[in-house]
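Working notes for the structure below.
One chain of protein is taken out of this complex; the other chains stay put.
The chains carry the letters A, B and C, assigned in the order they are written, with residues numbered from 1 in each.
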């Protein structure tokens, strides 16, 4: 769909009349606000935008958007959205989901939507907990964490969402954080302009059941020392006081201090289109000792399922000519009784 | 479980009395035979071995094994096996599955079993088709392929099973082929000795619905030119007549001819324990232009869910002392009525 | 010695190994008979899904044809003639051959090893156990090869023609015209002149051989039936279902979207629909049944006629999403091609045991519309009806068929679709005519209780729907107690109101009497035949065969009252009879069978007779 530049929406145009019902202080508010703002800039009419969600605190999102919205069932939003987009490729389709919704019960639909590369934006609110059901561990909860269902500590190894998405052949992988509205908006805009499935993970804070789970790399004070904001074509450097960078030691990315031994020039240059680099980045990113990555980790073009479906329909129509039900009924062997 | 070296089984000891009912020429026969043979060498008693499968031609496998066997429902074998192994960690648990069973309906259970690193062997018979239901495309079917459900060609991008498993944080990834019984046996033995989830993909031929889908890299004549048998610590070289090798050009693995410009010494050395190398290998492996990889792509140790569960139970028992139901009943506030 | 007998109807079964081409052979025989003006019904009987080793019981494939000069409703209970290509085929089918029936066997296949594989102790061709049948032993392999000796083909290919050799013999015995098959061969083998020649020659040689055969004691003639004038074709249930949906989408002027996951015996609907992209049909083979229905729902929300297809185990997985569609009050058709259960059960066998699941396979009070097709060609009609009711009433509709009618073929008088299947009035809004300020997505038609359908892309009608309980007026989430009661009531009332939009139940027979038979779904043919036989005997028996299952036609309760006894024959352990008794407070009895096979007319006749005797 081409961008309509004549639309002049304000953020308020995207707020529904429903009272927002998240806990005071929940990271979801900031995400809602960032997405509403981003939508004013995508150049799509409000009625062409659809939000689809599963079940969870995060999945209440569509109720607060003055667009079309479907709050479906737990884990199935990517499947509903896949049908919706395939049936009407002219819509701007957004899936809103949580770490439980998308990675636990909905894991299969997530990886299949990504595999098919259906043109939609999947936004995963990762608070590393089941919020709505009051605090059980999720597939992203850290090992050893005490939760409602793990009084002696969680034993599961967590998923790394970016790595999983890459494994499922994602064409667009990005990450952002609920404490940086501007970055969220930038990522949303780039995701919407990507053609194919855009997978966006947002570090989101659940004040009630997992407060501070992301704090070291999202809080303003510590963020710069524990994360890198990736920019295409720019070296991977970070740090507030002491500047640090990522270099490649044989195949292994390593954090080094910039100064005498290493300079900016030694650091890896981010190339979001490089599949092999992406494979190292997502592997590295799953390593807790390494800084977290923000921004667009990976973005490439590949065939898009919904476009292919439309093209195949068009091709068959061109070849077979207009559909004629009478011809169908009379195809093959028929006989006549007088 | 420690290996019992006094067992002297022959292959026949692992054959059940059921007539094998695959199509004549099906690749499944060779796999059955290889696994039966491999089992004579793992040093486990027959009654301690359990095969669990879903639904599909491949999933009929347990019926033919003279061990405990459960033919479950479509896609759910990893979940059943997870419970079985967690409940009784002393068993040798094998999941037999097809590309439809494990990657389509069962995708979520597969990635979660792998994530938890439950100590079992998952053997995926990949024939790139739904055999049992007579020939619809599967998540590994090549794009453009004409199948029962894609008369105009399949539009889905296929999964690369190894890449997906790696994305799900697999600790053991291997691949083998139905035309090489010895290699299959080796891989099975290494998988069984790996502690944690072993993920093994087997290229399997379905003579009826997808005959020859793997032929270029499994047939004896062409195999050597289109695949590499990985050996830990050995350079990645291959080719029947002209020797070829894999080198790393910046980050990108490339095929080169060995001779003047390049020698064996320039080639990548396989290190199955190197996570970063593995991330490049699985990404490369998904590229159809590159040779197929056989052998153990990746094998590392990490915490194992079923062991952790057992340890936690033991720890709690040690701390709390023997369980006493009367104490539980009388815990907290109670009062007495005379 | 050979005699010509004129008969009303004949049942022939071809049976052999999976690789022997039985389905093809059977199809040719039935096409020929249809072209000759007979009424027909067929029953293909595949082996279990995996091709078993050659010559085994498990690998037997069969095709049965019933053709006649009168109306034919079923493929027939017992066979007049069995063509057995190997010992296993004989073993499996002999019990269904009528005493005195004709048995044509390929004696070349009766080697010791094959005889043993089929589970015979001794060679049945020599043991005397075939006494009482008209046995025609023919070394088909060798005779076919002999007949084709002039043709430039390898022996294996020649041997493969033996099915046509046998077909030629059978054509002769039943005075069938070979024209149709010869023409079909010309088309089929147009690129392979040698194969064309070989197959045509084999068939002719077979016919010629039969003519000269001493053993052939009788041939039979079946005149053409008195059939409604019109153009006819053959159709099986799954194709018929697929076409019904295509037509419904056309009539509603909507694109068609199928979200599905393959499962026996429903997959062919997916296969069939995937062929017709020119009709604006999109088929989405999902990662599982849940994604199949969810994708269909997504497409439905976007304004397509949304369909999902499966069989019992897959329908179970769809239950949660069906509940959501009920809660959304959106149009959606769910097809269940029933097979033997429980669990994986008997995937290739027929049964009617998912009726309870259709009614109740979801959490909460979750009513929806249920319809059931009665025979292969009725699938077209009921698929259209299911779509019509879904679209006109904004509700999910479950359509039940079964493996028997899904795979069975019968002649179908091509309907005048312009007259009868032309216009479905769905509830989609024209946004330019809506007072968007005061519109709520949940506002309802006061009589039918049906809501409007607004889809993404329509300006001013943006709205949000979820699976939580909704406020009756605004459609927003509501936890209000009284509202939940109101919404539960309206959901039920809405489905009950569908009874105003379906035909009254037809009653076959007198409107009162001793015994009322209530049947439903794919058992129609056999039940109808059994009832006709009883009526001919002067019994006071009538039939209502239900195709609209929920809600039922308004007059069903009335009809029941006028009979002394009610019997409900079903291929399950007693599901409809339970519902009928609960709903109408009657004491209907069940006649139930779960053998993975359709009813035989004879067993129904016996059961009805016994019920009559007990009146």
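Note that a residue touches a chain if its C-beta (ideal position, glycine included) is under 8 Å from a C-beta of that chain, and two chains touch if they have at least 3 such contacts.
Keep in mind it's a predicted model, so treat the numbers as computed, not measured.
K.L.:
Please work out which displayed chains the absent chain touches and list them by label.
P.N.:
Result for the missing chain's touching partners among shown chains: A, B, C.
K.L.:
One chain isn't shown here. Among C:86, C:200, C:285 or C:357, which residue touches it?
P.N.:
Of these options, the touching residue for the absent chain is C:357.
K.L.:
From the list B:79, B:229 or B:268, pick the residue that touches the absent chain.
P.N.:
B:79
K.L.:
Check the options C:26, C:55, C:124 or C:316 and report the residue that touches the missing chain.
P.N.:
C:316
K.L.:
On chain A, what residues meet the omitted chain?
P.N.:
19-24, 55, 57, 60, 73-75, 104-105, 107, 130-134, 136-137, 139, 148-152, 208
K.L.:
Applying the definition given at the start, please give the residues of chain B touching the unseen chain.
P.N.:
Within chain B, the residues that touch the unshown chain are 16, 18, 45-50, 52, 55, 62-63, 65-73, 76, 79-88, 90-91, 108-109, 112, 309, 312-313, 316-317, 320-323, 325-326, 328-330, 332-338.
K.L.:
Name, in rising order, the residues on chain C that touch the hidden chain in the full complex.
P.N.:
48, 58, 311-313, 315-317, 319-320, 323-324, 326-327, 340-349, 351, 353-354, 356-357, 359-366, 466-469, 479, 481-482, 484-485, 488, 491-492, 572-573, 575, 578-579, 581-582, 585, 587, 593-597
Basically, only the chains that are shown with their structure count from here on.
K.L.:
Using C-alpha centroids, which chain lies at the maximum separation from chain C?
P.N.:
So the chain farthest away from chain C turns out to be A.
K.L.:
Distance from the CA centroid of chain A to that of chain C, rounded to the nearest Å?
P.N.:
Spacing between the chain centres: roughly 44 Å.
K.L.:
Among the residues of chain C, which are close enough to touch at least two other chains?
P.N.:
277, 287-288
K.L.:
Give me the residues of chain B that touch two or more other chains.
P.N.:
105, 107, 139, 152
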